[in-house]
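One structure, as structure tokens, below. Some questions next.
What you see is the complex with one protein chain gone and the rest in place.
This part shows chain A:
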Amino acid sequence: MHSTKLGWLLLAPTLLVLFFFGVLPFIYVLYVSFHQWNPFAVNPDMVFNWAENYRRVVFDAQFLASLGVTAAFVFFAVISELILGYMLAQAFMKDFPGKAIFRTIHTLPLIMAPIIVGSIWKLMTTPSIGILPNLLDNWFGYDLNIGQSAIAAFVTTVIMDIWHWTPLVTLTLIAALVSLPPDPFEQAQIDGANKRQIFWHITLPMIRPAILATVFIRLMDALRTVDEVLMLTGGGPGSATRYVGVHIFKEVFPRTNYGYGSAISVVVLYLTIVACWLLYVGLIAPRNKKA
């Protein structure tokens, strides 16, 4: 059989699944986003309203504020996960007593559903019964109350995300580090390069594609964080942790404003794609020789 035809034949089931579960829902959301549609309102019909929902999105102060806190959340969470994940990956490259059990325990958060992670952190941070407020009060005299302090709530959601997702970064970077050839490192050591030079000039450039893939995955995941935060803080206090995912949830489900919620979803998807594309262009896209 012609290999191109064979290739398409083998890809066909995946492409069909992607089309029905990825492309069609997106087209539907795009279609809904150009309509005024609240099925539980006085007029439950879908009414085409051109780009009115998008016009509303750019003036929605609550949405713009949620974009700001989401950007801060993504920045702190992803950077921390990357640094911690790399350090843990380097630690796992070395042999130490209890390495196997530590690696297993360290990977446990990954297998938990986000809603369970949210529940655990809710229990750990609830004043009077949670272990964290108790320890912080005993050790530092700090009163942790994420229901009252906006900064404490924000920092707690960031730490929860780091706790949940750093193992993913670690595993990805371990895979990248294991696959590196030993020759350049041996040559650099023979030439007298120190650890910092080896990191900046050999390790980092060689694992850059893996780092970028990890950042892409974490960036996309962090931008659509909903359940953990909804469980832990409910988006509060005020709107301190009302990230875009939470904002969309509150717009679509309790208020059943499907048209406007779809428009916000499309804008967030657009911003996610643009952020990933800019990273790609900035870090690995092949340069134009003329430019």
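Before moving on, here are some points about what is shown:
The rule we apply is simple: contacts are C-beta pairs under 8 Å (C-beta built on N, C-alpha and C of every residue); 3 or more make two chains touch, one makes a residue touch a chain; residues count from 1.
Going forward, contacts and distances are computed from a predicted model.
For the omitted chain of this complex, the UniProt record lists the protein as "Predicted small integral membrane protein", which is one of "Yip1 domain-containing protein", "asparagine synthase (glutamine-hydrolyzing)", "Predicted small integral membrane protein" or "Ethanolamine utilization protein EutA". Interface note: of A:Val42, A:Val58 or A:Ala100, the residue touching the hidden chain in the full complex is A:Val58. Chain A residues in contact with the hidden partner, per the touch definition given at the top, are 1-4, 6, 51, 54-55, 57-59, 267, 270, 273-274, 277, 281, 285-291.
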